[in-house]
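Quick one: the structure is below, questions incoming.
Complex shown without one protein chain; remaining protein chains in place.
As written, the chains take the letters A, B and C, and residue 1 is the first residue of each chain.
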Amino acid sequence: MADLVRLEEAVSELVHDGDSVALEGFTHLIPFAAGHEIVRQRLRDLTLIRMTPDLIYDQMIGAGCARRMIFSWGGNPGVGSLHRFRDAVENGWPAPLELEEHSHAGMANRYAAGASNIPFAVLRGYVGTELMERTGTLAPISCPFTGEMLTAVSALNPDVGIVHAQRADREGNVQIWGIIGVQKEIVLASDRSLVTVEEVVAELEPQPGAIVLPAWAVTAVAEAPRGAHPSYAHGYYDRDNGFYQRWDAISRERDTFTEWMDEHVMARAGTR
Amino acid sequence: MADLVRLEEAVSELVHDGDSVALEGFTHLIPFAAGHEIVRQRLRDLTLIRMTPDLIYDQMIGAGCARRMIFSWGGNPGVGSLHRFRDAVENGWPAPLELEEHSHAGMANRYAAGASNIPFAVLRGYVGTELMERTGTLAPISCPFTGEMLTAVSALNPDVGIVHAQRADREGNVQIWGIIGVQKEIVLASDRSLVTVEEVVAELEPQPGAIVLPAWAVTAVAEAPRGAHPSYAHGYYDRDNGFYQRWDAISRERDTFTEWMDEHVMARAGTR
Amino acid sequence: MSENGFSSDEVMTVAAARELTDRTVCFVGIGLPSTAANLARLTHAPRTVLVYESGTIGSKPATLPLSIGDGELAETADAVVPVPEIFNYWLQGGRIDVGFLGAAQIDRFGNLNSTVIGDYDHPKVRLPGGGGAPEIAAMAKQVIVIIRQSQRTFVERLHFRSSVGYGTGPGDRERLGMSGGGPTVVITDLGLLRPDPESRELTLARIHPGVELDQVRESTGWPLRVADDLRETEPPLEDELRVLRELRATLEAAA
Partner (left out) sequence: MSENGFSSDEVMTVAAARELTDRTVCFVGIGLPSTAANLARLTHAPRTVLVYESGTIGSKPATLPLSIGDGELAETADAVVPVPEIFNYWLQGGRIDVGFLGAAQIDRFGNLNSTVIGDYDHPKVRLPGGGGAPEIAAMAKQVIVIIRQSQRTFVERLHFRSSVGYGTGPGDRERLGMSGGGPTVVITDLGLLRPDPESRELTLARIHPGVELDQVRESTGWPLRVADDLRETEPPLEDELRVLRELRATLEAAA
């Protein structure tokens, strides 16, 4: 059964230096509160896994948590660059960042293979691109029935999978609706999982479009109201598009970035 | 866009002698009305595809529609044998029936591969069973990353996929809820698709647990109230467990079977 | 109904239910397995999680389903998922503690036949086939088999191997790369067998009340191994029988 714990405890028990960690949420339900707690606990040498690193990994990279990143699209959606990601790759600040680069389709299939306990998935993809030569977790594979050549991607099974969700009940059953992305896959693919939720409720009212993760498939649940901001939680609050746009200026220089993180993340232990 | 047509027309336009046809619905939403229409139109030499052949294929086999069957579990759930299926396999009545036999996991993955336009899917399964030797659409496959041996199953892409659903709107968008089984997969895996529905409504009210198949992914929609009976349509009517039990006696002998089919299927053109 | 006041079906079902501890996640087929898992849920193991292959997770039916896809299973479930997902993410994903299986034939290593009696191409009896069983047998952490015991069902040589128990003996499951642990118990109308920890051969561990050991031997198609500490199955308790009979009544009422 999922333990209902405080976010600080959950992160300190589940995430360790050197772990591979996936904080997922496809635009929706990005677990910012959990990411900030990782930053506050000064975890290091993480392999950060996410289809769209988004602002949360920009912040974690800039804060020095990451040694490596596995991803498929590292931009600020509709705005431009992730400056901290770029600074790490282009200039090695605050530390060099190894990259393992895939396409969205490949990442989604890698998660699904991980959730399915098989070591690889098969898709038509990547062929003709230079990712085929650059990425070790890709290989051509031939169909045993037709002889057609396709592409295999290796499964992803992170040490820790972290997602945000709208609700859990007191047993730890988790309910998610709206854009559901790869939330289920990453929880099921990971050795340990943490779900932060907007609220813990007595009973999960059925919702159109909702999925439920049973408590026994989740390691820990922590309440984190507004825990996806500046991303959003469908039915709770909207995406803070203004913040995504302001982040461009905040993150462009190392100083303004560090100042912002000190004020808005480091100084906020337990008060978020 | 899906055409809204009468069931008779849909079957006569979409299904032809010799076609491979999947009438799916995992216990729930089995398309009996469409199956009966196929029987009435005296279609022949069909390859019938279904995870659980159930009463509908027992009837179609006994009526002489089938040359071949691809399946994973051919019984009357909770009751016993499918006598017409057994008579065809054991005694070749009314015609011999070729079998291509899989497990549920294999069939589900074959449908998913078909819907995904890849020629095979990979699972841990079948190993150590005699299906490995008996079934040509199975093959061992090794992981290009770990060297582990797994099993490949070839994709299923039927000529026609037929399912029953609760509702469609006038555009032909289809809504299904309750046990959703492989309804989506079979529609997407098939060259042509027919969805019979309990009713056509002005607008699809969102429902907890519902999925929607957009009209442009469906070939034809036909209204067929109670079209899943003696299976059921969640929210409309219950499974007729009594009929499933009575079918054992009706179907045990060729005479009583034929009599029942004449009276309840053949004589009911357009009146169902 | 025996002179003990309970039938052989009842003692089998109760014995199967007792194998489940609370909070166990069970992948259940229809018939005795579903009855046993629901009996456990309504007696000593209220938080047993029932997963049906139709895609319902955490079903809590008040009446016994006739099929694995009855509407009540979906209505009372924590989640309903597509069938490919139930097999890939949940069963193959290693999240099932206990799989219940029946069969037409079993051999001494717990391998099962649910496919044909006679030759595959010209069968004497065409059985339903493997269904979900091949993967449940391979992937559930533990498998419980429920089967009536006779010379016809407990056979020296299966007519078809539909699902794997321990193959030809120790080490076979590992060689085949199976993620689950294999059968831990075979419950019959005569007693209860467990695989020997070394040889993996099914060994009679419990004998039901009123059954003679010779009767069990005669109902087994190979020389039966018997545990040194063979004991009698504890008879069904009054409470177990009452709940079981109430459950079965709901099935008959629905028909």
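Side notes on the structure shown:
Following the convention adopted for this analysis, a residue touches a chain if its C-beta (ideal position, glycine included) is under 8 Å from a C-beta of that chain, and two chains touch if they have at least 3 such contacts.
Source: prediction; values computed, not measured.
Although it is not drawn, the missing chain touches A, B when the whole complex is taken into account. For the options A:Arg40, A:Arg192 or A:His234, the residue in contact with the chain missing from this view is A:His234. Across A:Phe32, A:Tyr57, A:Tyr126 or A:Trp216, the single residue that touches the chain missing here is A:Tyr126. The chain that is not drawn here is touched, among residues A:Ser72, A:Gln166, A:Thr219 or A:Ser251, by A:Ser72.
Across the entire complex, the residue among B:Gly80, B:Pro140, B:Pro214 or B:Gly242 in touch with the chain not shown is B:Pro214. Summarising the interface, subunit A meets the missing chain with residues 26-28, 51-52, 71-75, 77-79, 81-82, 85-86, 89-90, 101-105, 108-109, 111-112, 123-131, 134, 148-150, 178-182, 184-185, 209, 232, 234, 238-239, 241-242, 244-245.
Those residues of subunit B that touch the chain absent from the view are 1, 112, 115-118, 173, 184-185, 188, 211-214, 216-217.
Going forward, only the chains that are shown with their structure count from here on.
Set against the Cα centre of subunit C, the chain with the most distant centre is A. The chain pair A-C and the chain pair B-C differ in C-beta contact count, and the higher one is B-C.
Mean C-alpha positions place subunit B and subunit C at a centre distance of 28 Å.
Multi-chain contact residues, meaning those touching two or more other chains, occur in subunit A at positions 116-118. Along subunit C, residues 88, 92, 179 each make contact with two or more other chains.
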